[in-house]
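One chain of protein is taken out of this complex; the other chains stay put.
Moving on to subunit A:
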Amino acid sequence: MEKTFIKALSDIVGESYTLTDKESLACYGYDSTPELESKPGVVVLPGNLEEISRIMALAHDAGVRVTPRGSGTNLSGGSISFDAGVILQTSRMNRILEIDEENLTATVETGVVTSALHREVEAKGLFYPPDPGSMNISTMGGNVAENSGGLRGLKYGVTDDYVMGLKTVLANGELLKTGGKVVKDVAGYNLNQLLVSSEGTLGIFGEITVKLIPKPKTKKTMLVHFPQLEMAALTVSHIIAARIIPATLEFLDRVTIKCVEDYAHVGLPLDVDAVLLIEVDGHPAQVEEDAEGIRQICERHNCSFFQTAASADEALKLATARRVALSALARVKPTTILEDATVPRSCIAPMVKLIQETAKKYNLTIGTFGHAGDGNLHPTCLTDERDQDEIKRAHAAFGEIFDATIAMGGTITGEHGVGVAKKKYLPKLVGESGIKVMRGIKGAFDPKGILNPGKIF
């Protein structure tokens, strides 16, 4: 990287926020994606929107490539610079600019941590539902760029459903304002929606306005065991067919149950195929009725155990198994490959079966847990990066799993994004015409191709 370019960067953000030492470059060469690593040429941490604009104008002139980064927790290699370009980290931009209680919106800088926004709005009796597992560290910008989902997706939707307005810096440094606080807006193309899940390839968000909703009055948490996988899956479908939409409908499979029990000793039986964690929220009367409806459906499907939490403390206890699922799995072996294949809800049982058979075929340990209500599963392969043969088998297994996902009418990624990790599967899913349209859009936003190049397609 040229010295004059680095000097110009440090003139914009200051020397202490322009990092070029070996150690820093090594530490910005990864994100949460296993096996991927590549050092950037320089790291900058802008403090405001205007600095992002100036950095982009500079990079555009110099033809230098820029990869935006929030907290680097994505699981698809999206925040890694593969061509020794600039990493632009947004964490310093962490102010909540406004919580508008009349219009029910919040406007934040891009680097605000998701759970920090939760805390602020909930203190005012409001609610911002998207709650990715990484919410204590993920940034709002990262959430928008990946269209992150969470445990409450079934009832409340994902990030996409809440983004109302964006201030985005384009590749040449110009500012693009899209949407705003209005609930209805049909003026021209819906650029807001286009920018959501663009994975840093179309522009860099500086400010984000999201929709808030009133906080649900109460909630009820239930934990259910099923000796048979099919029955658990049918229960999921039948709950929804009964017009009950739980806020949370989470699933753990047999392998995960065993790991959770080994690690946390929460009293899960080892002879059941599936555990469901169900949460309903809303008006107290409705919550009671829904919980009762769910109990009946579970019993009709031969659940072996059904417990409703009597207090907030107990609810927390019931949720432990799901909360610690990833930790329990991750501790088994050094390397954890966490995927997010997503199928139509009705295909959960065949999908879980297929994952289990594929694991057996390739002699792998794969635990599956996830958002059953959304059909979004996290098959998690427990392996060791030093065992190249096993890693190869893991990739082959996931290849088959993704093919099956597509065949079932599902998608290769429900929430983690394509990045580079899933790039090779995308054409199979969207076809040549899909890729062509995406390329066209990319060209319109970023003709020089300097924004997060090499990602998605």
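Things worth noting here:
Criterion: a contact is a pair of C-beta atoms (placed from the backbone, for glycine too) under 8 Å apart; a residue touches a chain by one contact, two chains touch by 3 or more; residues count from 1.
In the analysis below, contacts and distances are computed from a predicted model.
Think of the chain that is not pictured: of "Glycolate oxidase iron-sulfur subunit", "Tll0287-like domain-containing protein", "Carbon-monoxide dehydrogenase medium subunit" or "Branched-chain amino acid transport system permease protein", UniProt labels it "Glycolate oxidase iron-sulfur subunit".
Interface note for the absent chain: among A:Asp31, A:Glu51, A:Asp253 or A:Glu415, the touching residue is A:Asp31. Only one residue in the set A:Ser53, A:Ser76, A:Thr105 or A:Ser134 touches the chain that does not appear here, and it is A:Ser134. Screening A:Ser38, A:Thr320 or A:Thr335 against the full complex identifies A:Thr335 as the residue touching the chain left out.
Considering the full assembly, A:Arg386 is the residue among A:Lys3, A:Lys184 or A:Arg386 that touches the omitted chain. For subunit A, the residues touching the absent chain in the complete assembly are 19, 21-24, 26-28, 30-34, 45, 71-73, 89, 91-92, 113, 134, 136-137, 324, 326-327, 330-331, 334-336, 385-386.
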